[in-house]
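The complex appears here without one of its protein chains, the remainder shown in place.
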Amino acid sequence: MIELAVFGAGRIGQVHALNAAAHPSVHLKYIVEPVASDHLDRLAMQTGAMLCEPETVFTDPAIKGVIIASSTDTHAALLLRAAQTGKAVFCEKPVSLDFSTVEDVTNEVEKTGVACLLGFQRRYDPDFRLVRERIVSGQAGELEHIVMHTRDPSPPPRNYIERSGGMFRDQAIHDFDMARYLLGEEIATVYAVGNCLIDQEIAAAGDIDTAMITLTSVSGRFVQMVNCRRAPFGYDQRLEALCSREVLYVENRPQRGVMIADAQGFHSSTPMNYFIERFTGAYRAEMHAFIDMIATGSTPLATIRDGLEAQRLAEAAIVSMNTGKPIQFSTDWHPDAEERR
Amino acid sequence: MIELAVFGAGRIGQVHALNAAAHPSVHLKYIVEPVASDHLDRLAMQTGAMLCEPETVFTDPAIKGVIIASSTDTHAALLLRAAQTGKAVFCEKPVSLDFSTVEDVTNEVEKTGVACLLGFQRRYDPDFRLVRERIVSGQAGELEHIVMHTRDPSPPPRNYIERSGGMFRDQAIHDFDMARYLLGEEIATVYAVGNCLIDQEIAAAGDIDTAMITLTSVSGRFVQMVNCRRAPFGYDQRLEALCSREVLYVENRPQRGVMIADAQGFHSSTPMNYFIERFTGAYRAEMHAFIDMIATGSTPLATIRDGLEAQRLAEAAIVSMNTGKPIQFSTDWHPDAEERR
Amino acid sequence: MIELAVFGAGRIGQVHALNAAAHPSVHLKYIVEPVASDHLDRLAMQTGAMLCEPETVFTDPAIKGVIIASSTDTHAALLLRAAQTGKAVFCEKPVSLDFSTVEDVTNEVEKTGVACLLGFQRRYDPDFRLVRERIVSGQAGELEHIVMHTRDPSPPPRNYIERSGGMFRDQAIHDFDMARYLLGEEIATVYAVGNCLIDQEIAAAGDIDTAMITLTSVSGRFVQMVNCRRAPFGYDQRLEALCSREVLYVENRPQRGVMIADAQGFHSSTPMNYFIERFTGAYRAEMHAFIDMIATGSTPLATIRDGLEAQRLAEAAIVSMNTGKPIQFSTDWHPDAEERR
Partner (left out) sequence: MIELAVFGAGRIGQVHALNAAAHPSVHLKYIVEPVASDHLDRLAMQTGAMLCEPETVFTDPAIKGVIIASSTDTHAALLLRAAQTGKAVFCEKPVSLDFSTVEDVTNEVEKTGVACLLGFQRRYDPDFRLVRERIVSGQAGELEHIVMHTRDPSPPPRNYIERSGGMFRDQAIHDFDMARYLLGEEIATVYAVGNCLIDQEIAAAGDIDTAMITLTSVSGRFVQMVNCRRAPFGYDQRLEALCSREVLYVENRPQRGVMIADAQGFHSSTPMNYFIERFTGAYRAEMHAFIDMIATGSTPLATIRDGLEAQRLAEAAIVSMNTGKPIQFSTDWHPDAEERR
C-alpha cells in the first residue's frame, strides 16, 4: 500500500481525497485542513484518514506522496517542504500567483529530483487525450491551428476574483497548457485583448471577464482562444483542432440524454455543469497517474515545468492586453524584463 | 425536345409542371386543369404551356408522355386513355381508391406495354436511395429489420380525410412501398392496429389518425411502421434499417441551421415542413427519371405494379385492423376473398 | 446505520454491494456468495462486509434489508425467506422464470407486508424519469403512443441464452415494465413476432434474437417495441413517447465527447457500452430508494407486483409469437389458461 496525505479539503481537495482513498493500492493516511467543518469530518470518515498538522505528514517516513489542494498561497511552501523531505507531489495549479516564485520553486523542486505532477487535469481527460493521440500518431495529419472556447457557467463572486490572480492566470492557464500540449512546440508571439463586458463587480476587482487570445507557434501555427466568465447555457469547454486530414472536436457533454420536441423545435439539455462534474473521469485518471508515478517512476503528463510555462504565457497575455501590443515570446521571456523595456 | 402534358395544377401538379418545364430536353406543351384560377394562369405563364382539354393531349402525336396529377378519381381513366394512345405515363399514387380497379388498370396498362412511372417519390430521394444502395451493394451487411415513422405535421381537414381512402391507403402506402423496395422480397404477414387519438373529426369521417403496423417478410424479416396524422414538431419522416454491419438512418432535415442555446438548453429548428419541401430534390429526380424513361427506355424505380402491391398491403392492413387478426399475405391476396372467408 | 446483506457477487451484485456500502447511512454487513474468487475477496475488502451463509443473514435481527442479486433460480426461495423473517427486499428481476412461481411468491410476499423493491432500474434513470414526469405532470400533453428500441451490443453466449428464460422474459421485460410505467394503465392486446436472424446458436438454444411487439392499452393507446440481441454499434436503448404537445426522446449516451471530421463526414463515438455503464446513475438511485424505503417507509418505483405484471406481458408475447395470434390480455390472463383453450 502506498501511503498518501492530502493538503486541503475544499471542493477539489475532496475529489482528490476520495479518488486516492478508493484506489486499491493506496492508504490515504492524513488530511491536513486548518478549518474544521462537518464536511471535513465526513471526508475523514469516508476515507479513513486522520486529521493532522503539516509537519506530521512531512516527518512520517511512510508517506510517499502528498496531494497539495490547499489555498494557492500555501502551494509554494508545501511544494518546497515536500521536495526537501523527498515526497512525490501532486500539486494543484498554480504554484503561485507570483511568477518569479513559480520560477524559483520550479527550479528548486527540479533540483531535488522529486517527481511532481501538476494538476492540469484536462491532459488526463479521455476526450482531450484522444485528440492528442490522433495528432501525435499522425492519423489526423499535420496540426495547423487550434480554436479553444472556455466559458464559465457564471461569473465567480468578487472575493474569488480578487484572490484568483485574474482570468488569464486562473482560467486561461488551462488553455495555454493545452495549446503547448497539442502543438508540441513553444510559442513565438502572444496577442491578447480583454474587457469586462458581463459583470461590473469583476471590473471593480481589477479583472476582465472576456478575452480573445492569439498564439503563434515557433513554426508558424496558430491558436485562437476565447475565454469568458459566463456562457448563458452553462459550462462551455470546447476545442477544435484543424489538421490536414481531420478536424478533431472536443464537445460539451450534455447533462441529460433526453431530447424534447415541440412546435418550437428540438430541445436538448445544458452541458454538465462545471469542471468537477465534466472532469470526473479526468480527476480519477490523474490520481491514478500520480499513484503510478510513485509506484513505477512513470512520467506524469503535466509536470511543474509545464505549470511554469503555461503561467509564462498567461503573464505575456496580461502584458499584451495592458500594452495593446503582441509579445515576442520565448521560454526566456520574463514579465519583469518586459516591464523594464 | 420531348413534348409533355400535365393533368392537374394543384399543389403537386405545379411541382411536376415546373420541374418538367425546367428540364433542358423538355417542352411542356399542355396543362389540363378544369378549374380556372390565378395560380393556373401564372403556372401557364411560367412554364409556357397551353391550357387545353384532355383529348387535345391524347390526339396530339407530338406528345410523348403525360403526367397525371389530377384528383384521384380521374387517375384510372386518364391512365387507360394514355395507355391506349401510347403515351408514357407518370402517375401520382393511387391509381384508384378501389383495389379491384387498381388491379384491372394495372393489368390493362401492362398489356399495352406503355411505360408507367408511379409517383412514389421517396424512392427518388437521395437519402432513401443511399440506404437502398448500401443494402443492395452488401456494404451494410444483411438487412434484418426496418422501423419507419411517418407523422404528418397536423391532421388534414375532414373533407380531405373523406376523399383520401383512409390513412393506410393515403399515407402509409408510401411506407408499404418503401418496405417492399428495401426488403426486395414480398410480405408474408400483416398486422395492424389503429385508433383515433388526436382529432375526433377524423373518427367522425370513419378514419383513424394513429396506427402501428408490423410486416413479416417471406424470409422472416420484420418491418415496424408508426403512422400518425400529427407530430407536435411538424413533419416526421424517418427510417431506420438495421443491417448486420450498419444501421442506416434517414433523419428529418431541419428547416434552419441555427442552434440557440440558453439557460434551458440547446434549441434547434423544426424539420422541413411537409413533403413538398422535404422531397423537393426527390420530385425533381423523379421527373428526370420519367424523361429519361421516355428518352432511353430506362426502367423507373417505381412502376404501376409497385403501386398495386403497396396498395394490396394497405388493404390487408385495413382488414387486419378491422378483424383484429394478422393477415396471411401474398401477392395473390385480395380483400374481397378475405371478406368472403 | 442501516445494516444490509447482499446475495450474489456477480457483475450486478458487485454494483449493488458497492452502492450500498458507499451510502453514508448504510453498513453492508454480509455478502453471501457460494463461489470463492479473487473478485469476491476484493469486494469484501472494499465494502468491509463479511462473507457468510444465508441463514446467518436471516437470523441476524440487526439486518433490516437484503439485496437479492444471486442467480435467478435462487430468487424465489430467498424472497420468501426474507419475507418470513421480516427483512425488506431489493430483488433483481425476474423472481422466477416460471410464471406460476412468480405469481405465488408475489402473493406470499404481499401477504407478509414486507416491502419489496424490484430491480427495474430504468425507472430510476434520470432520463426515463424526466420523460415520466413530463407525462404525469401534463406538460407533454396526452401520451398517445410509445416506440422503444432495445438492442444488445452483441448476442450473449449460448449458455446464457439457455438459462435466460428467452428474450422476452430476459430482455424485453424491462420494456414491458416501462410501457406500463409510462402508460399508467393496463394492456388489452399483445401481438409479437420473433425470429432468429443474427446468431444460429440462439436458434439452437430454442430462442430468438429479433422481435417486434405491439401493445394496445385498455384505452386504445399503442406501444411498439423493437427487441434485438445485437446492434452493430453497441448498446441501443432508446424510447420515443409521442404526446399531444411534445415528443420525448430518451437517446443513447455517447462514450466519448469527441467528434472527428474528415473527407467522409462527421464521426462520433459509439454509445456507452452496456447497461452497467449506461445505468450507473440509475443503479445508485435505485439503491438510495431502497435505503429510503427502509428508513422512511417510502414506496419504491417498482414493486414485486410490477415484476409479476411485466412478466405476464412477456408470457403473453411468447404465446402470441408461438400461435401467430394477438392475445386478449388483462391482469387476469394466465399462460396456462391460454394453453388450455
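Letters A, B and C mark the chains as written, and numbering starts fresh at 1 in each.
Convention: contacts are C-beta pairs under 8 Å (C-beta built on N, C-alpha and C of every residue); 3 or more make two chains touch, one makes a residue touch a chain.
Quantities reported herein were computed from a predicted structural model and do not represent experimental measurements.
When the missing chain is restored to the complex, the residue among A:Arg129, A:Arg245 or A:Arg305 that touches it is A:Arg245. Only one of A:Pro24, A:Gly113 or A:Gly220 touches the chain withheld from this view, namely A:Gly220.
The residue touching the chain not shown here, chosen from B:Ala203, B:Ile260, B:Ile276 or B:Ala295, is B:Ile260. Within the complete assembly, residues 22, 24, 42, 45-46, 126-127, 130-131, 134, 140, 245-253, 256-263 of chain B touch the chain that is not shown.
Taking the complete complex into account, residues 231-234, 261-270 of chain C touch the chain not shown. Counting the whole complex, the residues of chain A in touch with the unshown chain are 141-142, 144-145, 147, 149, 151, 189, 191, 193, 195, 197-198, 210, 212, 214, 216, 220-222, 224, 226, 228, 231-233, 242-247, 324-326.
The definition used in the following text is that only the chains that are shown with their structure count from here on.
Here the largest set of C-beta contact pairs joins the chains B-C. Once the centre of each chain is set as its mean CA position, chain A and chain C turn out to be 41 Å apart. With centres taken as mean Cα positions, chain B sits 58 Å from chain A. Among the residues of chain C, those touching two or more other chains are numbered 245-247.
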